[in-house]
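One structure is given below, represented as structure tokens, and several questions about it will come after.
Every protein chain of the complex appears in place save one, which is left out.
Up next, subunit A:
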Amino acid sequence: MMNASLDKIYFDYAATTPVDDRVVEAMLPYFTRQFGNPSSVHIFGQEAEAALEGARETIARLLGVSSSEIVFTGCGTESDNLALRGVAFERKLRYGADRILISPVEHHAVSHTARQLADHFGFRLEFLRVDSFGMVDPDYLQKIIDRDVAIVSVIHGNNEIGTINPVAELGQICRNYQVPFHVDAVQSAAHLPLKGLEDWCDLAAFGAHKFYGPKGVGALFIRKGTPILPMLTGGGQENGIRSGTQNVPYIVGMAKAFELAQTEGLKIHASLIQFRDRIISSVQDNIKGSHLTGHPTLRLANHASFVFEGVDGNQLLILLDAAGFACSSGSACKTGDPKPSEVLLAMGISPPLALGSLRVTVGKYTTQEDVEKFVSVLPLLVHKIRKMSLELKGR
């Protein structure tokens, strides 16, 4: 399935996924024959518009919402940005609401956006509390929320530690105060049923490439009536919320991929969990000084994450790659200048330990054989790194 690396095993499905062949197939006509601009009056435009609106309906149906509540964007990060900025600005304009509440374990798409709103646009940024699994505490939200909060944003399934947050409970609290609640569902869309999400959230961000769709396309669910200021202005596409000619082939691909993810994707859940738990228990049994990060059971089906004592996480990734396994780490950095992950620090993990992180995420092309190979090699590599750092210290 993968070209450059036939002999390599991919364990980084949380970073991105290969595009499903059926998704590619669905996209192809819209690059060439049906290339029209959906805003055009003529038949070319009408064909493109039909494809676009078909895609919107597919996603809306799977979420159990109205298609007017779906806005297409350029990626998951753009969706998060639109949610935070759009709602925060509008709520401030209308009601003077200037508090932003986010968890300390958000993806940078949310945390850096909120930080900028606080540093340059007069908002007050406050953090919710998490427990040692990185799970957000609803009681604390209940305690600090009031009508001055412009938006609350919480990650659904955590990209680094896999923990699934109690979004329904958090959303209910927000709704009691009529405060918009945004959920970053970029990771969870591939693994959790999302039908009926409007019961507990007002906005939810998606990115297609996390569920076997193409990169460069995302969507934002915006519940009807949610105050939001457009961030891209222009021709008024996407209900005026996100101007710019729609990327029709990618949007078609996203809808196809989302359909597959929310139907047959959820059916392979049990086997993903089996792989995940095999990796987790093997690490816990065979590697001393290893710790699972995130919740042991309330976590994404495909997601195993750890910290290792006395191990440089980047070094481990490099050795894993050389041994043929593609993994990731919370502090992953290609420039040799690692910083401990803010997410791990927020959970109370010490900075040196946080630098020894590893994330292993499986997917629909993972086999039992891949997993067995991996669990047999990982302890050797961890041992190798520990031995090397002892040698270097002893010199």
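Methods note: a contact is a pair of C-beta atoms (placed from the backbone, for glycine too) under 8 Å apart; a residue touches a chain by one contact, two chains touch by 3 or more; residues count from 1.
By definition in this document, contacts and distances are computed from a predicted model.
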Listed names "ABC transporter ATP-binding protein", "Ion-translocating oxidoreductase complex subunit D", "AAA family ATPase" or "tRNA-specific 2-thiouridylase MnmA", matching UniProt entry of the absent chain:
"tRNA-specific 2-thiouridylase MnmA"
Any idea which of A:Ile43, A:Ala270 or A:Leu392 touches the chain not displayed?
A:Leu392
In the complete assembly, which of A:Ala15, A:Leu28, A:Ala50 or A:Ile318 touches the absent chain?
A:Ile318
Which parts of subunit A are in contact with the chain that was left out?
312, 314-315, 318-319, 321-323, 333-338, 384-385, 388, 391-392, 395
